[in-house]
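Yeah, one chain of the complex is gone here, protein chain that is, but the others are all in their spots.
Letters are used for the chains, namely A and B, taken in the order the chains are written, and counting of residues starts over at 1 for each.
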Amino acid sequence: MSGTKIQEKKTVTLGSLWRDKKSRAVIMQIIAVIGVLLFFGNIVSNTVENLDRLGVKVGFDFLTEPANYDINQTLIEYDSTDSHFKAGLVGLLNTLLVAGCGIVVATLLGFTAGVLRLSNNFVVSRLMQVYVEITRNIPVLLQILLWHGILIHSLPVPKKAEAVMEGVIFTNRGAYLPQPIPQEGFGWVWIALIVGIVFAVLFKKYANKVQEETGRLIPAIWIGAAAIIGLPALMFIIMGSPVEMSYPALKGFNYQGGFVIKPEFMALWFALSIYTGAFIAEIVRAGIQSVSHGQTEAAHALGIKPNFTMRLVVIPQAMRVIIPPLISQYLNLTKNSSLAIVIGYMDLVATIGGISLNQTGRALESMAIVLGVYLFISLSISALMNIYNRRIALVSR
Amino acid sequence: MTTETKKYPAGMHPVLPPPSGSVGPVRWMRDNLFSSISNTVLTLLGLYLVYIIVPPFIQWAFIDSVVVGAESRKECLAIMGEDRGACWSFVYRRWGQFVYGFYPVEERWRVNVAFILAAFTIAIVLVEKLRNDKRILIGAILLPVACFFLITGSSLFGLVSVPTNKMGGILLTLIVGLSGIFVSLPISIMLALSRISKLPIFSIFATIFIEFIRGVPLITLLFIASTLLSYFLPPGSNFDLLLRVLIMVTLFSAAYIAEVIRGGLAAIPTGQYEAADALGLSYWQSMRLIILPQALKISIPGIVGSFIGLFKDTTLVVIIGLLDPLGIGMAAISTTEWAGLSTELYVFIGLFFFIFCFSMSRYSLHLEKKLHTGH
Partner (left out) sequence: MKKLLPIAVSLAALTAMNVSASTLEDVQERGVLKCGVSTGLAGFAAPNDSGQWEGLDVDLCRAVAAAVLGDSEKVEYVPLTSKVRFEVLKSGEIDVLSRVTTWTFTRDASLGLNFAGVNYYDGQGFMVPKALGVTSAKELDGASICIQTGTTTELNAAEYFKLNGMTYEPVPVETSAEGRSNYLAGRCDVYTTDASALAAQRSVFENPADHMVLPEIISKEPLGPVVRHGDDQWLDIVKWSHNAMLNAEELGINSKNLDERGANNKDPSAQGLLGTNEAKLGAMLGLDKKWAYNIIKQVGNYSESFERNVGKETALKLDRGLNALWINGGIQYAPPLK
């Protein structure tokens, strides 16, 4: 084909353009662009016409209007007189909170289960397999509903609840815990913590340098950890324990005071962590198995201690396989947190994409905001992951 | 055992059984369960966990449970007496709804026939021998069309048409899941090819589309399908909710499967592309004859995985008001007779999905193993 093309090039017809590989590529792309533009142009014109016909205006001005509804879990100050924008922000923070907590627990659970799955212990490895297979194969929506049902039906109502220990009460309206309320001087404890972290990081760098230069090993991790925990603790004692505990107490219908974790949050948190944990377990297992046995043997042959073999040879290589799918599981967990609406957890979808949408009737705008926020979260995490991938790709050369 | 010691030539001594302590269950247990203190603790902990979960569950779900003979939860409780087990009667009494939704009773045979045809189709796709026969494969493509006409009805064949809002239960799950996967496959192949295409425009469009769909939760897409899609269509036009949901689900799974296939395409050695070029094959020829068959083969486990995900995600349609098995069950437990049976409902629906998804994941594992030995 490409041989005959050159002679024909003199007379340019539509057919010859089509037969030429390069010009065909251009034509096809132009067609695609026109097609896509037409498609979206059509959608936009339809939307405009439809909105016009119904006499509905489009705009984001409703965001500044008072929301007029209350939210039961707010990380920032919020009141029904605040704007829809703030209500949406409360929802977004709730989404991020449950996603963050879920990611931590799912990771712990997943790594534990993934490692135990490879254990020689028959009972343990089978149990982990059963956990993985059961939770992975049941829709997460169902698991959220199940956890919520268990929590609100099996825990006692506040009036019948008894404290498990001083200030710790489990009721079907939430788990109440004593809440430390920082008093004057607690700021110093924070400062001590920051100093501790900075020290730990610097010390680790120093230890690495010493090791590279002299081969001497300094237990930097332990010393760093001691600094991070010890310094604030010391400061805490010096300042004379500047916290006061707020204990929950039954007043009227509910417990007041203390720290409360709502059952909606717990159900969502448990369900998402357990569900995603099963996927992470499989990723971790595959990651560890992907490191060839020769690596371990070679490390042993070099006389590296088994402990170090795991830490310096196997894990770093396994992590390269583990991290990309792990991140995509984190993303999945975040997206799955949108199922919160089935149990009434007020996340982004339930606030701006739910009640606000309903009260104002601004369906297009509200959904655009929800989609935009999720896209932003997903794309920024993907971008971070791409950077990470590029880095480990370089390391591997 | 002979008492007489026999002399054997060098190397001819018969193989003796190992010492009794190093084989058999005792040895196995010592190696696998009690090799160290921590291992022993884990084992005992594990066994204790099994002990506190499994027997009570069996007691609740099977031994103390009531299936037939109760018309309401009260009657269930009366039959059970002291032992509070599961009350499965609502599942038993509403079995028809769980399977067919509100599909007219006298037309349900059509759904049954469609189920059988769908099973045939799946068998053809899954069994390699059948798959390799072209004629049978074409049949497999025609069967879903027949299913479509059977279920929706058509005056052409004298079948009463059934509106889609009558479809529910397992029927709905299968419609959404199966048509989602069948329609999304070709779309996802095109998307994957576009994304890795050397033509920048195609690559950009495909990337934007895939990243957009993968970046947002399915539930928001379903909300769009149920509320906003009508804004985007020409004024006054309007089409069926189930169809809108199907379109969204298809696009959703297409984006995910496209990424799986892209992974498969990336795994094909460059030599294959070069060899195809060297043979003078055009782009489409080389794709159709050389690259795609290999890439798809590698991607099958991933595609099955996506399908399992899609199948589980069909439960989300309950949020926009379609009555999948979960929706049917929720309607059942919101009646006076069956109120308060949510645990039974969730366990039942969970079991249904588990059976489907677990067998699919086993199948995918089997494929993976088979593909491994091929190389």
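A few notes on this one:
Criterion: a residue touches a chain if its C-beta (ideal position, glycine included) is under 8 Å from a C-beta of that chain, and two chains touch if they have at least 3 such contacts.
Here the structure is a predicted model, which means the values were calculated and not measured.
Looking at A:Ser23, A:Asn254, A:Gln317 or A:Ser382, the residue that reaches the missing chain in the full complex is A:Asn254.
The missing chain, though absent from the display, is touched by one residue of A:Pro139, A:Pro263 or A:Gly277; that residue is A:Pro263. Residue in contact with the omitted chain (choice from A:Val56, A:Leu75 or A:Val164): A:Val56. Contact residues of subunit A toward the unshown chain are 31-32, 35-36, 38-39, 53-57, 68-72, 80-81, 149, 152-153, 157, 172-173, 251-254, 256, 263, 341-342, 344, 346, 350, 354-355, 357-361, 363.
Panel shows subunit B; residues 74, 102, 163, 165, 186-187, 190-191, 194, 202, 205-206, 209, 226-231, 233-234, 236-241, 243, 247, 251, 320-321, 330-331, 333-336, 339-340, 342 of it touch the chain omitted from the view.
Please note the rule applied: only the chains that are shown with their structure count from here on.
Centre-to-centre separation between subunit A and subunit B, using Cα means, comes to 25 Å. The part of subunit A that touches subunit B in the complex is made up of residues 1, 25, 28-29, 32-33, 36, 43, 46-47, 49-51, 53, 116, 119-124, 127, 133-134, 136-143, 145-146, 149-150, 153, 335-336, 338-339, 341-342, 349, 353, 363-364, 367, 370-371, 374-375, 377-379, 382.
Across the complex, subunit B meets subunit A through its residues 31-33, 35, 39, 42-43, 46-47, 49-50, 198-202, 205, 211-212, 214-220, 223-224, 227-228, 230-235, 280, 282, 308, 312-313, 315-316, 318-319, 326, 342-343, 346-347, 349-350, 353-354, 357-358, 361.
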